[in-house]
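Pasting a structure below so you can have a look.
In this view, the complex is presented without one of its protein chains, the others remaining in place.
Chain nomenclature is as follows: A, B, C, D and E, assigned in order of appearance, with residue numbering initiated at 1 for each chain independently.
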Amino acid sequence: MKLLRKYTALGALSAIIFASSASAQVTAEEMEAAIAAATGDSAFVFNTFLFLSQGLIVMFMAAGFAMLEAGFVRTKNVSTILLKNISLFSIAGIMYYLVGYGIMYPGDFNGFVSWSGFLYQPDGGADLATGYSKMSDWFFQMVFVATAASVVSGTVAERIKLWHFLGFVVLLSAIIYPITGSWQWGGGWLAESNFYDFAGSTLVHSVGGWAALVGAIIIGPRLGKYTDGKVTPLPGSSMPLATLGTFILWFGWFGFNGGSQLALGSPGDANAIANIYANTFISAAAGCVAAMLVSQFMYGKVDLTLALNGVIGGLVSITAGPEYTNLLIPVLIGAIGGVLIPFSVRLLDTLKIDDVVGAIPAHLVCGIWGTLAVGIFYADFGIGTQLLGIISIGAFTVVATGIAWYVLNLFGGLRPSEEDEMAGLDKSELGIEAYPEFS
Amino acid sequence: MKLLRKYTALGALSAIIFASSASAQVTAEEMEAAIAAATGDSAFVFNTFLFLSQGLIVMFMAAGFAMLEAGFVRTKNVSTILLKNISLFSIAGIMYYLVGYGIMYPGDFNGFVSWSGFLYQPDGGADLATGYSKMSDWFFQMVFVATAASVVSGTVAERIKLWHFLGFVVLLSAIIYPITGSWQWGGGWLAESNFYDFAGSTLVHSVGGWAALVGAIIIGPRLGKYTDGKVTPLPGSSMPLATLGTFILWFGWFGFNGGSQLALGSPGDANAIANIYANTFISAAAGCVAAMLVSQFMYGKVDLTLALNGVIGGLVSITAGPEYTNLLIPVLIGAIGGVLIPFSVRLLDTLKIDDVVGAIPAHLVCGIWGTLAVGIFYADFGIGTQLLGIISIGAFTVVATGIAWYVLNLFGGLRPSEEDEMAGLDKSELGIEAYPEFS
Amino acid sequence: MKLLRKYTALGALSAIIFASSASAQVTAEEMEAAIAAATGDSAFVFNTFLFLSQGLIVMFMAAGFAMLEAGFVRTKNVSTILLKNISLFSIAGIMYYLVGYGIMYPGDFNGFVSWSGFLYQPDGGADLATGYSKMSDWFFQMVFVATAASVVSGTVAERIKLWHFLGFVVLLSAIIYPITGSWQWGGGWLAESNFYDFAGSTLVHSVGGWAALVGAIIIGPRLGKYTDGKVTPLPGSSMPLATLGTFILWFGWFGFNGGSQLALGSPGDANAIANIYANTFISAAAGCVAAMLVSQFMYGKVDLTLALNGVIGGLVSITAGPEYTNLLIPVLIGAIGGVLIPFSVRLLDTLKIDDVVGAIPAHLVCGIWGTLAVGIFYADFGIGTQLLGIISIGAFTVVATGIAWYVLNLFGGLRPSEEDEMAGLDKSELGIEAYPEFS
Amino acid sequence: MKLVRAIIKPFKLEDVRGALTDLGIAGMTVAEVKGYGRQKGQTEIYRGAEYAVAFVPKLQLDIVVGDDMVEKVVEAIVSNAATGKIGDGKVFVLDCHGATRIRTGEVGDAAL
Amino acid sequence: MKLVRAIIKPFKLEDVRGALTDLGIAGMTVAEVKGYGRQKGQTEIYRGAEYAVAFVPKLQLDIVVGDDMVEKVVEAIVSNAATGKIGDGKVFVLDCHGATRIRTGEVGDAAL
Partner (left out) sequence: MKLVRAIIKPFKLEDVRGALTDLGIAGMTVAEVKGYGRQKGQTEIYRGAEYAVAFVPKLQLDIVVGDDMVEKVVEAIVSNAATGKIGDGKVFVLDCHGATRIRTGEVGDAAL
């Protein structure tokens, strides 16, 4: 920070255009060039600022995941899930810098895997030709990978060792997520096939969801969750934290979807982002209300936890294509997402797959639904291709994360001893309890 | 999100202006037109981004209300207030889309009620003539209505049935708030009268406050609050949550007031918003300190809950006109708002009106004060007209919400049974407690 | 807020340039002037918006400090620390307006103390020559002073009287912080010496840290913390709140560092901010991981509280110079910051200096480290000058705050009676407990 | 000397305490407990799974009194804690062989 | 009449309650307590300082039963709360001189 900073306006660069005599008459061409330079500068700033401001909002989702999960796990595992959330975010970001980005954005390619090197480092200066600061783009991409990892942590909470989980985060953020990401956003084979996934219903949320599903199956349910063919609810520690987390995620999602427009530097882009914001809001709202109504009809009471999941479900559902100009469509898409939540929660319980926070219904099921919805509601995209994307990415992620979990399991086992699990991971893994005052 | 997005700069549109030969000389007129096109594009982006970024910040106030109210209700009603907050926001937004916006912005009119149709839907494209994306404006307006509804939920907490309360939210956001809103911001009769309410001290906060007051009177105080002519404090569940909520509201208020400038696309607008930010900050700070001092003098101790209310009081007080360039004025306005808080809290207790979170002092009393202050401190506006606005909107809202509460009461009563209230709404209405682990 | 606001584009001012006949031909000079006016307007808006949006994000750090500290103090002192946080922010802001800003930015000077008057008040209008709205700059500067004060409150928590602490805040924000601030950012003698501190590792964080250190020594440790040569841990009330606070601070730091670029109005500035964001993120991530690893090796378990401090340590470390284009450097700087945390926590315990939240390790130790790192990693700055800045500001702050604490102590003593401390300040100072329901 | 233990509905605390004060009882110790009995907790629902909460929040009052007071104390509790609905709670009486006031070392009835 | 007090590991509550219900025991009162005994709490760490937590969370069950049931109740608790590991807890038996049901005023065994 400096005092009395020199006043450097936009268009400083445009000055160089007029090398010739200042008093000469200007032609239309010269003038267009001069204005284009100025507007190019301005667009560069807008686009860069979009990446940064929206990326920061997405980053804050990490706090949302932390609070949501802390609210949904039992008190004896709260400190552990907090630590997992703040460290997974740190680790995912570092790994994405070291390895992941190079895999996900390998430059021109249209195949399955490519690679542009370790330790992402763009030129230091402002590359005007790109239209945005490359580092701002990196920042925005980086915050996405942490989201995928956060999805996993909630599902497998309360019964996985800290360092094993973090090992999984390393593999997910360095390799697995970037590979499928490269297929579409990196310009790989899927992008060629006219698959569409605007901000990542499939590429981010379903990938996280599949990883979580495979993890939940391999690790198994928490002790006492399914006994004698009965589901025993293991209520979480704090509904205020879970609700706060949901609000923060909702907030962060505007960065997620809005920033995925990737440009703010023209009225068309700004207007598109406005539509995206409206879509994002109203789909979540519809998801919330729909989940509440289903809960009221199914149980005669409203289940707050399902309403919170309904918000997330509505958000994930619209993420694949939040660009409708008729808001009835996102209302419908979100509402269906909200309806899917209670039913898939029940289905998982029937299958004895223990998902502590409901991440699989919200991120995987609604991720699939949202991706399909693009095929239904947009004229330009077909259900077939959308299915192709869903299935190919799903298949790859299931196999890859299956291997990852398997390999990590070799190092002393993913799961703590029964006794440690019973005592809670805060005692056995961390040695610090969530509310440690009188203990 | 797409890879390698084409670089579309601002002013792409300006290119079409030069249909003629590129090497022709340009006239001053042509040049002015070309620059105007480019700056018009740029202003469009700025204005739209203002609506979106500030609207999002306002949206986050929903989390603030949720936390504040969760902290001020007793543990047995915390889950219910959380659910009310997240669902009221969802419902208010949807209703405003379906009905409310059409009433509030009916197009040219200067009367009492008009109507431009259901299901707001602007043209999909960027309408440059407007100067901002219409959908971004809708988004910004929408988040305001939720604020008014949030005010109500805090006051009537702990003793109203979930669905009845949500029914009230439907009526408030679809009809009642939009009607008074149209009088001023919709270009109705009040706007014609030179009434001034920059960001809604009266239109948003007092409307919510009146609705809350009428509700509190009709529903009556919580069991045990006023017994044998004595006030029995019913302390809330969590001061950390209440404080967090207050900080979030303070944060969100910058969106509220800053965004209400409605334009960022010129130095004048940007400078105005800077003044608004400084006013908004310092009025809240003064409200906080003033409430603390009054509390210290009245009770010999500082009441944290009054200090928190003081912040909100300072914010509501400055909302009607946060444009002063001399910061002593907002300091004064906020401080008076802060002083009003403890006294109006006491007045309500004397009248046996039970306001769980202090929304009536903060939003209604300070809303009135702030609206009057415009008449005192701005040369352009008179106290008479300000009073006219306060009274007409107050009278309409009291009558309309009175009818609304009355009608809803017909459906089995607004209030749960004594036993249900005693057990807490979390048990009787939701079946999920705030900290449900060992219960 | 007004309906149908007139469409005022950027460059409205540029129109006046063409006073002459509209159909005349334009010269290159005229054209450059016209474009410069338009881009100047645009830069003004960008720069102002940067101050406002980043300043607001910094403001939210107040909530982060409040939550972090509430989580780290014992339950019986939680309400008091909440009140301290919200009121210190209010008071610091008001004092900076009344007195501090005039000391910190006295206009042209290169000495030790100067002064441009009370009650900061810039011209009301938009001063285009400055390149940004002056009030937006004030807002941005103001939120910084509150940060320094927040650092102090955490260290001396649980054992200092409310009003005495607030008295210290008055002196710190009105006089002490502005004086050292003026040496560098105000254009004083240190700025002349080629000292570099981009966003305040020394000017903000170390100043707060020194003040905290002096306070902790003068006030002494909490009862029972160091007994019989043994350290007795006094665990805090809530890890979820502490974690939430850390996430909020991390979020806010992007405003802190990003906004300190002080300009967004050119591609170069936008690009610089992108680098700053990437640096800020990755240094914190490295600090977190490094603190975790050290904790794992030192104790065989990961200490969540140290991981949280590690994040802050990484952030403070990079604050003096977050402009690297090679991200390995901030990784290294942050990691060293993270490693410093556990060791300086231990050192303080050895010296029987009781720092409740770990503010001295994170803000002072890492602040020194970060300032030195500038001398190591940037070619333009030398370790000698960096040391000069560290030592001169440290010496002044130690002396000035020592006097401040001493004087305040004369008014009945800084410290509550043993009995009051034992009962908790929430009872003795406030009369409201953090969770007051059944008490 | 006897220890009278009352398990009551939480919201009845003030009434009971008032009645005991009227009898001249100057001290008691209260714990928050969970009661299991005829009164069943309401059915709760969590993530779509319903479950019966077996335990209901109660307050447990332990009051040590001289033998002569026992009957009056029990009576005062019964009449002030009753609502007539299931779950009103119980009063148990246990023998207490001695009491000491920590502050003064007084023993017996003087310690109460 | 006796008051049987059991201090058990928290996760054994359901098993014990089930066994008692099978014996026809209709009521009990449960408190969350901290136990100190042979079982030591794990070493915790807070801000780099390690400390042994002396206390371990336990549940304390107070069950008033008729004299004839005491033995069966103790037995049921012992067999259902045991894991064989240190810290399983204790069962104590105290005399209880009387019980009153607040709702009805019934006394003695009828009050249980």
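To be clear about the criterion, a residue touches a chain if its C-beta (ideal position, glycine included) is under 8 Å from a C-beta of that chain, and two chains touch if they have at least 3 such contacts.
Remember, predicted model here, so these are calculated numbers, not experimental data.
Every visible chain touched by the undisplayed chain in the complete complex is listed here: B, C, D, E.
Taking the complete complex into account, E:8 is the one of E:8, E:25, E:65 or E:112 that touches the chain left out. Touch with the hidden chain on the side of subunit B covers residues 231-233, 235-236, 295, 298-299, 301, 303, 305-306, 342, 345-346, 349, 358.
For subunit C, the residues in touch with the chain missing from this view are 224, 422-423, 427-428, 430-433, 436, 438-439. In the full complex, subunit D touches the hidden chain at residues 3, 17, 26-31, 64, 94-103, 105, 111-112.
The working rule: only the chains that are shown with their structure count from here on.
In terms of the stated touch criterion, the partners common to subunit C and subunit E are A, listed by label.
Comparing chain pairs A-D and B-D by the number of C-beta pairs in contact, the larger count belongs to A-D.
Note on C-E: across the candidates B-D, A-E or A-D, the interface recurring with over half of the contact pairs conserved by residue number is A-D.
Centre-to-centre, using mean CA coordinates, subunit B is 53 Å away from subunit E.
Computed from the mean C-alpha positions, the centre of subunit A lies at a distance of 30 Å from the centre of subunit C. Chain geometry summary: the mean Cα position of subunit D and that of subunit E are 18 Å apart.
The residues of subunit A that reach two or more other chains are 25-26, 31, 35, 38, 42, 53, 235-236, 238, 244, 299, 301, 303, 305, 430-433, 436, 439, listed in rising order. For subunit D, residues that reach two or more other chains under the stated contact definition are 32, 34, 44-46, 50, 55.
Chain pairs recorded as touching, per the definition above, are A-B, A-C, A-D, A-E, B-C, B-D, C-E, D-E.
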